[in-house]
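The structure appears right after this line, and notes come after that.
With one protein chain removed, the remaining protein chains of the complex are shown where they sit.
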Amino acid sequence: MLVYTLLIHCPDRKGLIYNITQVVFQHDLNIISNGEFVDKENNYFFMRAEISGEDIAPAQLEADLRNTLPPEAKISLLPQQKKKIVILVTKEHHCLGDLLLREQYNDLNASILAVIGNYNTLQPLAEKFGVPFHEVSHDAKTREEHDQEIQAIIQQYDPDYVVLAKYMRVLNPGFVEQFPNRIINIHHSFLPAFIGANPYRQAYERGVKIIGATAHFVNSDLDEGPIIAQNVIQVNHTQSARDMAQAGRDVEKIVLAQALKLVFADKVFVNRNKTIIFY
Amino acid sequence: MLVYTLLIHCPDRKGLIYNITQVVFQHDLNIISNGEFVDKENNYFFMRAEISGEDIAPAQLEADLRNTLPPEAKISLLPQQKKKIVILVTKEHHCLGDLLLREQYNDLNASILAVIGNYNTLQPLAEKFGVPFHEVSHDAKTREEHDQEIQAIIQQYDPDYVVLAKYMRVLNPGFVEQFPNRIINIHHSFLPAFIGANPYRQAYERGVKIIGATAHFVNSDLDEGPIIAQNVIQVNHTQSARDMAQAGRDVEKIVLAQALKLVFADKVFVNRNKTIIFY
Amino acid sequence: MLVYTLLIHCPDRKGLIYNITQVVFQHDLNIISNGEFVDKENNYFFMRAEISGEDIAPAQLEADLRNTLPPEAKISLLPQQKKKIVILVTKEHHCLGDLLLREQYNDLNASILAVIGNYNTLQPLAEKFGVPFHEVSHDAKTREEHDQEIQAIIQQYDPDYVVLAKYMRVLNPGFVEQFPNRIINIHHSFLPAFIGANPYRQAYERGVKIIGATAHFVNSDLDEGPIIAQNVIQVNHTQSARDMAQAGRDVEKIVLAQALKLVFADKVFVNRNKTIIFY
Partner (left out) sequence: MLVYTLLIHCPDRKGLIYNITQVVFQHDLNIISNGEFVDKENNYFFMRAEISGEDIAPAQLEADLRNTLPPEAKISLLPQQKKKIVILVTKEHHCLGDLLLREQYNDLNASILAVIGNYNTLQPLAEKFGVPFHEVSHDAKTREEHDQEIQAIIQQYDPDYVVLAKYMRVLNPGFVEQFPNRIINIHHSFLPAFIGANPYRQAYERGVKIIGATAHFVNSDLDEGPIIAQNVIQVNHTQSARDMAQAGRDVEKIVLAQALKLVFADKVFVNRNKTIIFY
């Protein structure tokens, strides 16, 4: 029994689900899970289905679907399999360590092909788990040069996704455009937000009672792409800025893993600057 | 433009969505929101759609759907409108007060037709909001007599749902069977659970760090029906059993309101002893 | 048996707790609860104790404490009793309704002396609970004139605290300075923060997964004083901006009540721009 994930998005119109499911039925396939969402403001249709059958002809199925759908339709027909990823890091270990452990024990739904760091701090950690580590120092390089060097290494691995696991540098737009909706970042979040250097210090001085983490796609500004997952943890005045940062690390690693789980299961559409998630 | 909610559940088979959406398409109707879920273990199909059109003929639509579906199919075609409810209470005010305020400000999606209490403690509260209150004391009555008296009052209002807003008596099976999947209860929940009298006292003595609330349908045992919503609140050792009960009341009222919101929007199916919720 | 809350804050030095508890011991009083916190960065000492005895002479006790403490010490000796409050509102009912219900059922630890609104929208709600309502329209008035009119009404009630329960206007610094650490506000909070008009719309367009609420003292900028309590609620892409605002109202009313409970129990110190809370 084969299982594929079918993703479709296109302008909405009457009869879309009927048209799509007719094609699936004619191919003698089962729909074992299905969800649709219409963005009414923009009149846009999103659909995610898991379809199974003894025999699936993806190219023919996609062609038949294309025939029945509006010309702008985006159709993806994906075999259910592990994604391939490359991870970028700087010096903090908590997200990388968590992802390496999850991959090791089949809890990530992805293969970590390589880790790239602008420092070599985390090289021993990656290598402990048998994952190649590339140090690409930014010393004495322009931002473009540095990005291109990293990009060259990534391309050699041809990953499905690039995960920024506390990679503390801003990527150039040129880099980001190479991987549309395929770069995922994690960062701390506060209520209220603190702009500028040392946000944990600012959060401490303001006496926040909650700190959070946001996992999102990187499409332009580092901290501004479509949000995939968020969560928070409670803190109090007895905790120093350092304690708060430590609490923040726990929520960061869990939120990043939750977001990746959704993305790697092909459950996340990007719709303008937000996500549509079929939980 | 009319909008109806269409609810279908039946044994799963190939082509169901196609069959259903074909009928909808033939009636020249739009599907403005749609979700399906297949319980794979029991091979059962659940679908919720919101359909709209200039002109909807519900009886004809339902007949045409029935023709195309398995004979066991349950089909509901519901106009989107406020539900009618009757609320049962004992002495605690927090859930009733919250529901009366929400109804008053159109934040409940329901009309509260009446409140019935086995004490008259909350009569002034109900009447403050112009809602009729019936005191039905259980004094000197068997459980059956008391239940029947309450049932008679409920039937006179013909509500869509009966809400137990901290009604502290167990209902007879005979009563419950009159309202299948139409009685909703709220109760506190603990990790771990505490059996027997005064659970807050037990929770206090065990030093729990979290207390919760569960809203669920009542189909048999008072605290055992399909769960609709749950949430928790953190507590600590400085709080007395009384403080914990007070914290518990806050989470109870919010969880009850969240559950009712889902039920009144026809988003909740009951599937054996659990719920399927189209959030 | 009398019970007082003793609050002390002053520059830290060796022997402070010893000096203070010696005075309490010499007065033959019991310490039934006690907490100290030292802000090490600023070398500042905070202490909250509940003391009880057959016979307490507050003036003498305070004088004896002052003798043993640094001259800058702030000492408060407060009988444990309900606070008196005045509530300011605009048009939203959820926080006011919740506070009126809590007061009615002795769940607020305060008496609501009056409600003041810049519209009369909530007059029927306040009066339903027997609380006087004053409409003070801002029409055709400068901000100073409007504030002074409100201030005059407040002073006539001589409250311990002023609660802004969704009062949607900015108060002048002159107003705020009249009530240092005695005005409490509630507002929604987002991760990330959204500046400018219609933040729920912005949050919706960004697809946030969490919305929160912050209760804080108002000492200068409306949304910038020391934070007392915060909490969040999860949302998703199926919710409209209006749904998110509704979810936000639930968390706002609970967070405001939690914050007031802490403040009214004299558990909250203000230390620069943050709070020290003895939970």
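Annotations
To keep things simple, chains are lettered A, B and C as they appear, and every chain counts its residues starting from 1.
Please note the rule applied: contacts are C-beta pairs under 8 Å (C-beta built on N, C-alpha and C of every residue); 3 or more make two chains touch, one makes a residue touch a chain.
Bear in mind that the values here come from a model prediction, so they are computed numbers and not experimental data.
Remark: the omitted chain is touched by one listed residue; of B:4, B:18 or B:37 this is B:37. In the full complex, chain B touches the hidden chain at residues 37, 189-193, 204-210, 212, 214, 223, 226-232, 236-238, 271-277, 279. Seen from chain A, the chain kept out of the figure touches residues 93-94, 97-98, 101, 104-105, 107, 125, 128-129, 236, 238, 246, 249-250, 254, 257-258, 279. Chain C meets the missing chain through residues 14-18, 21-22, 24-25, 28-38, 40, 234, 279.
The working rule: only the chains that are shown with their structure count from here on.
A turn of 180° superposes the CA atoms of chain A on those of chain C, with the angle given to the nearest 5. Although chain B and chain C carry the same sequence, what matters here is overlap: shared residue numbers make up over half of all numbers found at their interface. Highest inter-chain contact count (C-beta pairs) belongs to A-C.
Taking each chain's centre as the average of its CA atoms, chain B and chain C sit 36 Å apart.
Chain A and chain C have Cα centroids separated by 41 Å. Annotation for chain A: residues touching 2 or more other chains are 37, 279.
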